[in-house]
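Entry: chain A
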Amino acid sequence: MIKKVFEKPLNFLETILFLDFIKGMSITIRHAFTKTITTHYPYEKLTPPKRFRGFFGHKTVNGLEPQPVFDEWVDRMKIEPRPGKSRCVVCYLCKKACPVPDLFEIDGGKLENGKKVVSVFNMNLMLCTFCGLCVDACPVDCLFQSDIHETASFSRKDSILNLEKLEAIGKSWQDRREHEPDRIWIDDDARQALWRENKLNLKRVENA
Partner candidate 1 sequence: MLSQIAFYLFGSISIICGLGVVSASNPIYVVLWLLGALIAISGIFFSAGAELLGALQLMVYVVAIAVFYILIITAVPWRKLHKNEQHNRLIGVAVLPFVAILYVEAFIVALSGVSLSKNKIIETITKNYGNASTIGIKLFSTYFWAFELMSVLLLISMIGAILLGRKEEKTYD
Partner candidate 2 sequence: MAYIGLLSLLAVMLGLSVILISLNWLLGPKKKEPYKTYPYECGVPLYDDTAQTTFHQGYYILGLLLLLFDIEVAYLFPWAVVYNFLGVFGFIEVFLFLVILTLGLVYAWKKEALDWQFDLESL
Partner candidate 3 sequence: MQASEKTLNEIKLRIPYVEVKKDKLISIVYVQKELLINTLKTIKEDFGFKLFIDHSVIDTLEAQNRFEAFYILYNVDTKERIVVKTKTEHSLPSIERLWFAGKWAERETYDMFGIHYEGHEHLVRAFMWDTYSYFPLRKDFPLQGYENVELPSLNETVFGDNLTGTMNYRRTHTYVPTLKDLEYTEKNRIKKKAQVVLNWGPLHPGTHGTMWFLFDLEGERVVQTDVILGQLHRGVEKLAEHEPYQQFLVYTDRMDYISALCSNQAWTVAVERLLGIEDIVPLKAKYIRTMMSELQRINSHLLWLGTYALDLGALTIFLYAFKEREKIMDIIEGITGARLTISYTRIGGVRMDLPEGALEVIESFIKFFPKELKDWEKILSRNRIWLKRNKDVGVLTKEDIFFYGLTGAVARGSGVFYDIRKLEPYDAYGMVDFDVPLGENGDCYDRYLVRVEEMRQSVRIIEQCVQKLKTMSKNEPFMAESQDPKKLRLTLDGIGLKVPAGEVYSSGENPRGELGFYINSKGGLKPYRVKIRPGSFYNLCVYPHLMENRYVADAVTILASLDPVVGEIDR
């Protein structure tokens, strides 16, 4: 329950022979002759884990939507799902879930057949905290966070995601990462190289 902490004081021999220094120095020298454990950042990059909360994207309609939720929402909101385009059903739940006001700008356009499609979906990432509450809120698994983490830009305009950008990110995500298993990391070898002394002994998983 209670553990008193204390350390023995230095004894005479340790003081005159500088054993405390030597102990420390033996550790630093040992480290000096082991391999480095850094990633050479701009030249080498780690793959972010699948759950990484980076730039946002819109998944596109490709037949893998969560059913029956998607159809329910499509019916309820009178949406026209278009293959290859955003799954968004203009439910505004993401906007509601967002702790920041004015981050989302969402609007649905009316088609000639009376159905709706999403026409405006702007996200002002200058205000964004990347908390992921909007992603949780999305009922149709449309809005998601991708693995894009290099988000700096030279212009304010570039930090606003519009529908095209979101769809492009979504498509590229669906091509690259969507099929991956829900695993802590994907790049086991690179991580093992960084963890070096730790043996990770993860079960190998073949990418589907």
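The criterion applied here is as follows: a residue touches a chain if its C-beta (ideal position, glycine included) is under 8 Å from a C-beta of that chain, and two chains touch if they have at least 3 such contacts; residues count from 1.
The candidate set was assembled so that all candidates are chains of the complex that A comes from, given by their letters.
Since the structure is predicted, the reported quantities are computational estimates derived from the model, not experimental observations.
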item: Which of 1, 2 or 3 touches chain A - same complex, any copy; value: 3
item: Candidate 3-touching residues of chain A, taken from the complex the two chains share; value: 1-10, 14-15, 20-21, 23-24, 27-28, 31, 37, 48-53, 93, 96-99, 102, 105, 122, 124, 126, 129-133, 136-137, 139, 145, 154-157, 160, 181-185, 191, 194-195, 197-203, 205
